[in-house]
Structures are given as structure tokens and as C-alpha cells.
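With one protein chain removed, the remaining protein chains of the complex are shown where they sit.
And then chain A:
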């Protein structure tokens, strides 16, 4: 539509410039002459060699348009540029539906080829998942939650990653090897595991004592250094620190065992303190005994 509008405008302007139709006619005749010269050349060429391949329609149409719209040569050249779109390659994509690999076809086959009579209820599960996917806000919420959890985990276990990646050349966010085991252990502890799986359960008493002492001295050294440097550290956790027993922690005892004495090797051995606590009076320090055992 737009080019025709433009043309009309131009024509109207030309009409204003040349009110008489004669100049346009003369240009038309000039065009015809050009055409004739070309035809003469062509005939001469074809006489000598084989006929030239030509499209006969296009020039005819152009001629008609020229006659109808009374166009000039420059307008004509505009047209020849547009008409090139005819020989566009049409691409037909053939896809055989039978060859389409289907991810649920295997499940379908299992359901259908089992010895049980097939049920028509296998289809709905598929449609349910499709529905969920379509809901955009829900999807983003789910991904947000996932990302959030991943971030929390990363923060919690960043110290593991930093220590593990210090040795390797390329630090990565995903823990591997021993760091991964440690992070799993931390996760388990956060979920309520009793202790780390890496703590050695059985070891010589002296060694254990040394370990505890070492941990304490390292901690003390760190605190001292921080104090000197003027760094404020986290509060030392009271009671749970190594080597000290939690004061208000209840001693865990088996159900049904005697609450006094030590049961060892099938015999219950009572210390003097225990005897005193049972017999009650006649002791020097009654309160102490009461406090000791319950």
C-alpha cells in the first residue's frame, strides 16, 4: 500500500510541474526505443549463438505499469529491485512422528506389557506435571526456595570450601572429596545427628586428653591474639567447651538399672558415698551426698 501512495504523490507533483501529458509520452517513447535497441541486439546475438534465457512476463508487466502510471525511468528501476523475491527457496521440514523418541513410551510399555490388565489411569500423571510447569509464579517461587536453600548451605559450609580449595588450583563452589563428606556430616548434625561421624569413638585416654587440651590451648591462643589485636570474637560457649561437664545436663541412665552405685561385670558395687546416701542420717556432710546423686 505504502509504495503506491508514494508513487501517487510523485505523479501528482510531476503533473504539477508538467501540466501537459506530452513530456511523459515522450519519455515513454524513449523507453520504447531503448527496448527496441535491446531487442535488436538480442536478435543479433541469438542469430549467432543459442537463444538467451529470458523471462517474458516481467518486462511486460513493467511496461503495463509504465503505461498506466506514466512512470519515469528512475521509478522503473525501483520496481525491478522489488520483484526479486519470487525465487525464494521454500523449505519443507518433514518429520516422521513415528520416529520421534518419546520419554514416556518406556513407562507406557511397562504399564501395558505387564501381565496385569492395563488401566487407563496412567495418563493423568503426565497432564498434572504439565499443568504445574505452566504456572509461572509457582515455578519462580520453587526456584527461589531452591536457590535460598543452596545459598544457606553455601554459607554454612564456606569454611570447608575455602580450606579444601586452598590446595587446588581451581576453587569451586561444589564440595568434592573429603570436603563433601564433611559438609554432609555438618548437614546431618544440623538435622539432629548426635555427633559427627568423624569423631573417633575409641582411642586411648591419654590421647583423648591431649586432643582436648590441644583444642583448648589453640582456642585460648586464638582469643589472646584477637584480644591483643583488638578483635572482638564470639562469646565463648560456657559449659560445652571441651573438658568441662555440663552442669545442668542429666546423666543418661538405662531404664531399670539401679540408680545408685556402679553396675559392672554383673555386680553392683556401692561406694561409701552411695551407702551414706541410702542410709541417710549419721553422716557429716549429708547435703553433699544428696547433691551428688539422684
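The criterion applied here is as follows: a residue touches a chain if its C-beta (ideal position, glycine included) is under 8 Å from a C-beta of that chain, and two chains touch if they have at least 3 such contacts; residues count from 1.
The criterion applied here is as follows: contacts and distances are computed from a predicted model.
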The complex has one chain missing from view, so what does its UniProt entry call it, picking from "Glucocorticoid receptor-like (DNA-binding domain)", "UDP-N-acetylglucosamine transferase subunit ALG14", "Vacuolar protein sorting-associated protein 35" or "18S rRNA biogenesis protein"?
"18S rRNA biogenesis protein"
Which candidate, A:115, A:137, A:237 or A:267, sits in contact with the chain we can't see?
A:115
List the chain A residues touching the unshown chain?
97-98, 105, 108-109, 112-113, 115-120, 123
